[in-house]
Every structure is written in C-alpha cells, then in structure tokens.
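One structure, as structure tokens, below. Some questions next.
Every protein chain of the complex appears in place save one, which is left out.
Note that the chains take the letters A, B and C in the order they are written out, and that residue 1 is the start of every chain.
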Amino acid sequence: MAPFDIAVIALILMFAPVILAPCCAGSRSLAIHLSFTMTAAASIAAVIAGILAVQHGVNTTAIVDMGLPDLPFHLRLDPLAGFFLCVIGLLAFFVSIYSIGYVKGFSANRSIVRFVIFYSLFIVGMFLVVLADDAFFFLVAWELMAASSYFLVMYEDEKAENRRAAYLYLVIAHVGAIAILLSFGVMAGLANGFESFQGYTFASMRATTYPLGWATAAFFLSFFGFAAKAGVIPLHVWLPEAHPVAPSNVSALMSGVMLKASIYGIIRITFDFLKVYPWWWGGIVLSLGLVSAVLGVLYALMQHDLKRLLAYHSVENIGIILIGLGLAMLFTSFHLPVLAALALIAALYHTLNHAMFKGLLFMGAGAVLHATHERNMEEMGGLIHKMPWTAVFFLIGCVSIAALPPFNGFVSEWLTFQAFLLSPALHRPILSLLIPLGAALLALTGALAAACFVKAFGVTFLGHWRGHASIQAVKEVDWHMRIGMLLAAITCFSLGIFPTVVINWMDILAEKLVGGKIATTAGKFGWMWLTPYAHERASYSSFNVFIGILSVVLVTYLLLHAKRTAIRRVPAWDCGFARTTSRMQYNATSFSMPIRRIFGPLFHIREESEAIQPVRHPAYPEKLRYRLRVRDRFWTWLYEPIGNVAFFVARLVGNLQQGRIQVYLIYSFVTIIVLLVFLG
Amino acid sequence: MILLVLLGISLFFAVVLAFVGDWRYAPEINIAGSAATFSAGVVLALHVYLYGPMMVGHKFFFVDAFNVYLAVLTSFVSMTTAIFSRRYMRVERAHGRVGRWKMRFYHAMYQLFIFAMLLALLTNNFGVLWISMELATLSTVLLVSLYRTPTAIEAAWKYFILCGVGIAQALFGTVLLYFAAERVLGVGGEALLWTNLSQVSNQLEPTVLRLAFVFLMVGYGTKVGLVPLHNWLPDAHSEGPTPISAVLSGLLLNVALYALVRCKVLVDGSTGSHTAGRMLMGFGLLSILVAAFSLLRQKDIKRMFSYSSIENMGVATFAFGIGGPIATFGALLHMLVHSLTKSAIFFTAGHASQMHGTQEMDKIRGLISGNPVVGWAFIFGAIALVGMPPFGLFASEFLILTATIKDAPLLTPLLLLGLGVAFAAIFRKVQPMVAGAVPPWQTPLKAAHVPVLLHMALVLILGLYMPRFLSDWFHMAVGILK
Amino acid sequence: MTPSYAAQINSVMAALILLTAFGLLIQRRILGLLHLFAWQGFFLSVSTAIVGYVTGVHHLFISSFLTLTLKVILLPYILYVLMRKLNIKREIESLVNIPATMLIGIALVIFSYHLTSPITHLSTLVTRSTLAVALATVMLGLLMMVTRSHAVTQIIGFLAMENGLFFAATSATYGMPMVVELGVALDLLIAAFIFGIFFFHISTTFDSLDVAQMAKLKEED
Partner (left out) sequence: MIDFSSFMTEVLQLLILLLAAPAFTGWVKTVKCRMQGRTYAGIFQPYRDIAKLFSKEVILAENASWIFRFTPYIVFGVTVLIGGIIPLVSIDLPLADTADVIALVMLFAIIRFFTALAGMDIGTAFGGMGSSREMTISSLAEPAMLMALFTASLGANSTSLTHMVQVMAHGQFILRPSLAFALLSYIMVHLTETGRIPVDNPATHLELTMIHEAMILEYSGRHLALIEWAGMMKLFIYSALGIAIFCPWGIAATDDPSGMLLGGVFLTCKLAAGGVILVLIETGLAKVRLFRLTEYLGSAFLFATLGMLSFFILE
C-alpha cells in the first residue's frame, strides 16, 4: 500500500472520533476508550506513512474537490511532509494512549465529547498542515489547528487565567496567520496563473523564481507568522500562558508538535519555495534563535510552576532548532551544500528529539498534576517514593532535554555544535569570528538547561514533601499513562543510541532541500560511529558511551557487592544539625537564586520581605514573609505599550462618533466639498 | 414574468399584513410570504443560470448574474429572519415592548422593506434604483424607532436625516448621469437604463461622470456606511428590534454597495482611469481602520456588531475598488458570506440579550452552559466573522488580501492592522460572553435555532466546499464588472 | 414666446430661487421659513412649467404640477398644522451667526458655479446656465441643516435640497424620466408623513423639537 494511502487512512481514522464520540456520549468510558484508541491507531498509520515516505522519497500528490471550485484542496506527500507526519504521529500515538488514563481523571461535569472532538480536530489539523499543497488549504489547516487548540486551552473555561491565556494565544496566532497569508499572497502574485487561481498552488510557487525584494518580503512575512506560532522571542508570551493551563496531554501535543508545524512552514518556504537568498537572512534567523534559546532557558529557570517551566523550555528548544536552520541558510547562501545539510539535519533531528522528550516531560508533569492536583513545585517533593515509574520516565526526559549523552537531546545539540565549528568555512572573516560566539551561547544554554532540570526533578521528586495536603493521598498513575510515558522514554533513548540509523533515514531530506548529503557512515564500524562531516573531523559513538558506562558500573557494582554488605538506614546527618524540617529544604525559588542574582537585569524582579511578627531581635525575627515576583520583561517592553497605543487610538477614533447630528452632517458636507475639490 | 411575481409577492403580503399583522398567526404569514419570495427568487436564479441575463417589462427590469445572486440572498435571509422574528417578537410582545398596532406596522413594513430591496436590485433604471433605495430607508426608519425609547427615536431620526441627505446627493449624481447619458443615448427613459449605459460607458463625458460619481459616492456611500458617512449606522442598527438589525446589516448594506458598484463600473468605463476604484479603496480602507478601532471600546453587543458590519463593508468596498478578477470575486463572496454570518450573529446576539435582559456585554455570561446551541453558534459565528477558516469569510478575505498584496502592496500593512485589531477587539468581548458559569440573572429561553444553524451551515459549506454554480455566477458577475 | 425669453424668465426664476434659499438660511422665524419655502416651491414649479412650455417636453407640466401641489401647498400646510399642534416656539437660534452663514453661502455659490461651468459648456439647453443655481440650492439646503439644530428647520432644509434637485433635473436635462419624477414625488410624500410622525414622537419624548438634545448615542466619554 502506498504511503499516501496510509496517510489518508490516518486522516480518516483521526477524524472519525469527531462523529463517533457524540454517538456514544452516553457512556463516558466507552467514549474515551473508543476515541483514543482510534486516534492512537490513526497516529501509528501516520507514522508508517511518514517513515515510508521518507524511506522511498515518494512524492505523491492528490486533489480533493473541495474548497473553491477553481482552487480545490491540493495534497502532497513528499519526504519533508513525511518526516513531520512521522514526528506528529509518533507523539500523538504516545499521547493518545496516555490520554485514556488522563482524561478519565477529568471531573465528571466536564464534557468528554467536547474534548475528544477538538482533540481529534487538532491532530487532523496538524496532519493537514504538513500535507497541504496549496496556500488556501494550508491556511485552512493551519487555522483549524489553531482554533481547535484554542478550544482545548479554553477547556476549563471557568478559570479566568485559562480564558486570558486562550485569548492571548488566539490573537497572536491569528495575526501570525494573516502574515503568512500575505506572504503566500506575495508568492502567488509572482507565480504564473495568479488570475486563474493557479498561482496559489505550491507547485507553481515552487516553480517560480522571485526577485530579491519580493522574496525578502515573503520570507519575513512568513517568518513572522511562523515565529509567532513557534513562540520565538519576542513573540513567545502566549506560550507560557497557554501551555500550563491546557490539559497536560494537550500541552504535550502543543509543545511537542504544534510548534514544529511552524518549523515545517519555515523550512518549506525557505528551502523549497524561495531557494536562493542573501546570507543575512540566515544571520537574522540564527541570532533570533540564539536569543530565544538563552532567554528561554533563563526565564524557565525562574519558574516554579512545573508546566510553565516546561513551556519556557519549548521557547529555548525552538531557539536551538532555529539556530540549526539559520546555520543551514547561511551555508546555503555561501553554496556549501554539505555543511548546510549538516546544519539542517541537526535542526530536523532536534525537532524530532524535542517532540519526544518535551512530550514525555509534559506527560510526566501531567501525571504529577493528576496525582497531586498541583502545578506549583513549591508544594511538591519526594514524589519519587510515591510515583517511582513517573519519576524514572521524567528523569529520562530531563536527561534527554539537558543534552546529556547517551540520550537523544545530546546528539542533535552535538550536531549543532559541529555545524557551528564548521563556520570558518564561510568566506566572511567577520562571520567566522562571530558565529563561534553563538556556539558559546549554545553551550551556556545547555548548561543552564541542565541546571534547570536538576531543579525541576530535584524539587519535584526528591527531598521531602513540601505540600500542605498530605502526601498519603498521592498515588502512582494508571498503566495507560505509564505506557504512554514509557514508550516516549524508550524512543528518547533509542534516538540517542542509534542516531546514525535515523540520520541515514532522513539524509534524503537534506539532499532534496539543500542538495547535500552528510556521510554519516564514514566511521570505522558503520552505524556505531556518528561522524557527520569527516572521520577525523569529529566523531561520537553514543553506543560506546552507553556500553562503556554500563559495563564499568556493572563491574564496580558486582565487585563491591561480592559479599553481602548491610546498609544501615539512619536519619540524615546534615553536619549534625538537628530537627531539619521539610521547609528547610532548598526549593525552586532558592535553587535558582544565584542565577537570578547573576542574570538579574534580564528579569523584571520584584522582591520584598518583611518581619510580620513582633521581633525580639532584628537579626532573629519570629516569622518572615517573603514575596518574589519575576516577570517576563517583554510584557513591559512590548505588549503593554501596544495595548496602550491601541486603546489610545480607539479613544481618538471614538471622538468621531460624538452624538450631535449637525456634526455628522458636517462630515458628509466636508466629504462632498473635499471630493469635489480634488476630483470635480 | 417570474420576476414580477417575485416582486409582487412581497408587496402583496405587505398589504395583507398591514391589516392582519397583529393576528396571532401573522408571524407565520410573514414567514410564508418571505418563503414564497425566496422560492420565486430561486426559480428566477435558475432561469438566469440556464438562459443567461434577461430583460423584462420593456427593459424596465434587468437580471444578470450580479444582481440575481444578491436577490436570492436577500430573499433567503429575509425568510430566515422572518422565522427568527417569530420567536423573537413573541418574547418581545410577552415583555410588552410591542403592542398590536406595532406588530401590524412591523410586519407590513418588513415586507415592504424586502420589496424595496428587491426592486432596487432588479431594476434596470438608475432613477428607480434611487427611488427604491429611498423607499428601503423610509420603510425601516420607523421600525428603528419601534420601541419609542429616547435613544431609539434619536437613532431613527439620525438615520432618517443622514440617509435622506445622503440619498439626495445620490439623486443629484443621478441627474448628472442622466445629463451625460442623454447626450449619447438621446432624451427619454432609455438614457437611464443600465443595459444601455454599460454599452456606451466609454462615450460618456468623463468630466460630468467624475462629478456625478462624487455625489453618487457620497449618496450611496452613506447607505453603505462608509467612514466618514457612517455615523448613523451603529445607532440605527443597535436600537431597532433585532430582526431589523439583522436585515439592515445583512441586506440593506449589500444593496447600497451594489448600487455603488454599478455606478463605479460606468464611471471607470467612461474616464478610462481608475479614479472611482481608488476612491472606493480609500473609503474602504478608512472604514476598516476606523471601525476596527471603534470595536475596541464597545459595551453594547449589537452596537459592536454594527461596527463590524462597517468593517466588513469596508473590506468589500476596498476589494471592489482594487478590481481585477480575484479581488472582485473575493468581494462578491464577501458580500454573500458576510450577510449570512452577520445575520446569524444578530440572531444569537438577540437571543443572548433577551436571556439576560440587557444588551450590555459585561452582563452577558456563560452562554454555552446556559444555552449550548446559542452559545456555540455565537462563538463560531464570531470566529467566522473575524475571518478564520473553515468559514466562508476566510475564503473571501484570503482572496482579497492576496489580491491586495499583488495590486496595492503598500496598503497591506494597514489592512493587516485593521483586521488584526478587529479580531482582537471582537474576541476580547465574545469570549467571556460564551465562557464561564451561568450568571444568576440569566433566564432560559426558547430560541429559534433553525435560522442560526442554517446560516452557520451555509457559511461553513461556502468555506469548505463552494458549489460550482456559485463560482460560475461569480465569474459571470466578474465579467460584468470588468 | 421664444426660447430666449423663456431662458431669461427661467434665469429670473433661478435668481429668485437662490434668493429664497438665502432667505431660508437667514430667516429666524419658523413661519417665515414656511413662507419662504412655499415661495421657493412656487418659483420652481413656474420655471418648470415655462421650460416645459418652451421645449414642449410635456411631462414637465406634470412635474411642475406635482411641485405645486406638494411643495407649495401640501408640505407647508402639514408643517404649519404640526407647528400649531405642537405649539413650537417661534424663534430658532442658528448655531453659527448669520453673517458667517451668509459668507459661507456665498462661497458655496461661487464654488458650485466653478464646478458646473465645464458642464454647462457641454450643454446645449436653454436652461444650462441655471445648473449652478441648482447645485448652490442643494448646498445651501445642506448648510441650513448643519446650522440649525431644530427638527423643523432640518426638515425644511432637507426639502429645500429636494427643490434644488428638481431644479437641477429641469435645468440640466429638462427633467428626469416620468417614472422617476413620480417615484421621487412618492418618496417625498412618504417622507412627509414620516417626519410628521417623528415630530410627535420627538416632542412627546423630549418635550421640544430641539434636536441638540438628541446626543445620547456616542462613543466618546
């Protein structure tokens, strides 16, 4: 069966719950099981379709006779689409399994049908975005994705913060969508057959060569639109608002794959339609990526809401992906296809990895939320004893996102580093000077990310329980959710261990888009060695790393446990300090305090502490109240001014309508006179 | 023949209802009348679709693709509105806001209004076009002030005076047009017929037509509600009974725009330049921006959506101004879907305000929990209205925007700004109304679901699967307006 | 009577119409306004009749008759009755002081002359020179509506504009086609009834016909 047919099956299966769920609305559990089983099946189908499409480099097109009569819906499955189809499907599969358990936990007065419908529509939208092959259909799919995710964010609509977040999200997304629309307009206008609606098809956009000015307009319009959706700083503010309040399985999808849809869009337009461009485009993309990466992780460090923290990390990782894309664009504009291929592969690989581990982390956070009904890390701690499975999976997620070998996050970041280090090949001294600094920033990002996830895992799962509610109520989540997380964890691990296999698989993308392949198997022993550029340039074998560590650990363990040795459990020593309570632990805020001090100027910090009881001695107050508020600077820099200006203008415009009919008559009078003067 | 029937029905029912309009089955009669009109309209449309344009009654009526689709739309929306007004006016009557005489008057005028609009659409004569436009205004003036509240009377008075003055300008323009036409086509009724004028438009005296268009623009522009001639519109559309707001926003604006476009074609044909088009673009853009920003500070639900009518009419006007097949196609589609969506929105808004006993948006809450159909229809209507797929307005705005960036790229930032602000403004208000828990002051209500759902379904279909014959129509119309 | 005479008489009528238009602009007393308005209508109908007589366009007689009945007799009478019924106060202050209004009016006349001169050159009709006056009358009517904040004066201004339009039709094209003339007259009639009703509503709701107090509906705060 051809990949495209499988993809179609996936679409149909994915859409089915929209109709079926209302039918079995009577039985809650039936609705849940049926719908999510179907979505899971659909996702698997999508994964298969995607894998095959990339494997065989298929290029199937189809036309659905819908939409405008002269502009029917064009679909196309090519390797790029296939790759993203695979990414989306993979995570959607895990999340669907997970959702069976998670959705059961919703309070009984919530409509399951409503959730299921928008959930399916959301994934269908994402599938269609990558499959669409004309501007109109693309935008329909794009906005379908946006709108349905909006309703999912709004799902618990009685909470004001959800409504606010959803509103912010939809506005930014829609403004972005209009920008994308305009960029398509530019390209369609230059493509031939505009008058006959044919210019709107991607085929004719692909066939056109664009003058530089228009190309620039198209690129930056679309980049703005996609960046708004991807949460690139400074357009990121909706992201940390919307992702935490959405149901966790949805946030997993939004953060894991919806953001990737915009990466897809950028790649599609840049490498597929425009093809040729000056180097400074890449420069801009690269620097935006760096800014997002560093600021994203720094803001993440300041959060104590687990899901908010993860959301800011999505900003960071999108930044890393953009770094790869920017480098790829730079190399392309200097006609270095192989290096461009390296950078592009790095970006795509990170796209895949981020989908996996961010999905995993959000599922883990969801599990914690499910068990403790709490998002605030300051109220958690010691969960590893209550939720061992979740702890393991979450730890794997942390290790992956912190880019530690041998897990997958490291591979893509390492590739990005390699791409950075190859920048001296650019025949621009200034570039080869500046770009390694970017590498340093990337290193900073990585290290901060590690810090952040030590904090996330340590505060949430380790130490003592900080919450006010009793920890006895906390239970490990059910097996659906565990399986969902387990699969994601396994994927993270295997993507880390067998990068060469994956890269061989997706090398065709680079070949099609930037016209270069990276010889990944130049190493001595084939798949074991990842040698992106040349064997003596750099090499990495995560397999060896894993085996090496494993063997040493085993050997030492066996040696040390040769004879039975007892372990005595005692209260913690803690330098002999007695009576340590759980409030004395380091918590999220105190953990990030040094970094807050060091990077202070980047945040909008309000910190106040007061002694709120009669103090005997100023040095030893009975009780202190400490308040800390760390805000995103971009609110005050960008968004509040925009809002104020808008309302100011609105007030001015309001003066037009000031109630007195004479004035209105004067308007029309003056209008006539003016028109007559100018045209009469 | 069928055409005369089409016109006759509504006139006839107007007379009938003038006598029995307060009878308890009057609403059903009203529905029946509009339904009959609608079916006649469909037949006429089929006729045109099969046999092409036609002229009836000594060239007095002329039907082509452009006006027939508007005629069908008008009769359709008037039918659904009649269905809606059955439930709505019953509640109003129960609240004692309208009495027997008012019901009579309401029903009679409703049909008369439809008659006026159909006449305006179908006539071939610019003079008659003017007359019926004036008639449409006059027939609705007193409906706006139906509730006799001070604000209602104020709104009606402004509507009356401003539109009267405007339309007077249009008459002067028509005189000038006649003056120019006479010198080509000779004295007599022939000289004001669109069919003749459109053929000789290139021989008409440019200076005169340019002057004429200024007056026509101001005249009909006032009725389209183009900034800065729009001031009557928010008042009139928000103070009248909701069915009237629906047809005013959904239909009358279209008819006025139709008149304007016909004139524009003549003028540009004669001057051979793009003067009139540019004028339309200017007015359209101004309307979009002003309306968008005015939306931000609305408190009254119907007032807000009247402003959005100004905005959407601005979009359509702008698109007609651009010209060219894509933009014109988009504009025609936009007129269609906007009137469907906007009337649907007004239906739901009307029910919402009845449920809460107020039009203040801050008091309207928890619609989805209160009345799911109304709530969902409302939010989806809003989504459609702000131009999000998969609804029809997205298709039209898509075409219009892409055409804009091709033909007038420098205006796109302004357009982007306008649409963005409008989106943010409308959603800012709509979202809290649908979401959340049911407030204590909300009262349950037997809502008229059929019209709302019908309209939303149509808008959805037009966005996802536009039928071939419709696009053929549009292409024909585009050919006419070239 | 030869066309030249007719043209002269017509010009005289035009002059009188313009005069009455200015009269309406400056007249304070409503009764005076009514008389002036009636006179304007009368001159209009006379000029229409003459043009009809000279050029032999016979439906102009009908339109002249319509003007006579409607604008000279019916509308002034209705307004008069309403005035009596609603005992409207005699004097109405203008928002702009009279001299300024006059100046603006003059400017408008010049402007409309400037506008119509290219057209009148094209025209071959005996009445062509009066088109400027027609346009001026329209403008003046509008100006009157702007400067007076009273329902009745606004209506009168509106009707004056209508006069201007009829005059324009006559002078530019020997009148519009018959059906149009009739239709316009019909609309005018309906309008008359509507503003009649309105006067009642307004005066009962606001207990005066001063429209300045109808300014509740507005955006600014």
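We take it that a residue touches a chain if its C-beta (ideal position, glycine included) is under 8 Å from a C-beta of that chain, and two chains touch if they have at least 3 such contacts.
Only a predicted model underlies this, so the values are computations on that prediction, with no experimental measurement involved.
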item: Among the chains presented, those that the missing one touches; value: A
item: Selected from A:108, A:570 or A:642 as touching the chain missing from the view; value: A:570
item: Contact partner of the left-out chain, one of A:203, A:284 or A:444; value: A:444
item: Residue among A:237, A:403 or A:672 touching the omitted chain; value: A:403
item: Full-complex contact with the absent chain, from A:56, A:110, A:537 or A:629; value: A:537
item: Which of A:27, A:196 or A:580 contacts the chain that the document leaves out; value: A:580
item: Missing-chain contacts mapped onto subunit A; value: 381-382, 384-385, 391, 395, 399, 402-405, 410, 414, 417-418, 421, 424, 429, 432-433, 436-437, 439-441, 443-444, 446-448, 450-451, 453-455, 457-459, 461-464, 523-524, 529, 531, 535-541, 544-545, 548-550, 552-553, 556-557, 560, 565-575, 577, 580, 582, 584-587, 590-595, 597-598
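Criterion: only the chains that are shown with their structure count from here on.
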item: Innermost chain, where centres are averages of C-alpha coordinates; value: B
item: Most remote chain, CA-based centroid, reference being subunit C; value: A
item: Distance between the centres, which are taken as Cα means, of subunit B and subunit A, whole angstrom; value: 44
item: Gap in Å, rounded to a whole number, between the CA centres of subunit C and subunit A; value: 70
item: Mean-CA-position distance for subunit C and subunit B (Å); value: 31
item: Sequence positions of subunit C contacting 2 or more other chains; value: 115, 142, 145, 154, 211, 214-217, 219
item: Subunit A: positions in contact with at least two other chains; value: 651, 653-654, 656-657, 661, 665, 668, 676, 680
item: Residue ranges of subunit A in contact with subunit C within the complex; value: 651, 653-662, 665-666, 668-669, 673, 676, 680
item: Complex contact set, residues of subunit C against subunit B; value: 57, 115, 118-119, 122-123, 135, 138, 142, 145, 151, 154, 158, 161-162, 164-165, 168-169, 172-174, 176-180, 183-184, 186-187, 190-191, 194-195, 197-198, 201-202, 205-206, 211, 214-217, 219
item: Residues of subunit B that touch subunit A when the two form their complex; value: 157-158, 161-162, 165-166, 169, 210-211, 213-215, 217-218, 222, 227-229, 231-232, 234, 275, 279, 290, 293-294, 296-297, 324-326, 368, 383, 386, 388-390, 394-395, 398, 401-406, 409, 412, 416, 419-421, 423-424, 427-428, 431-432, 435-437, 463-468, 471
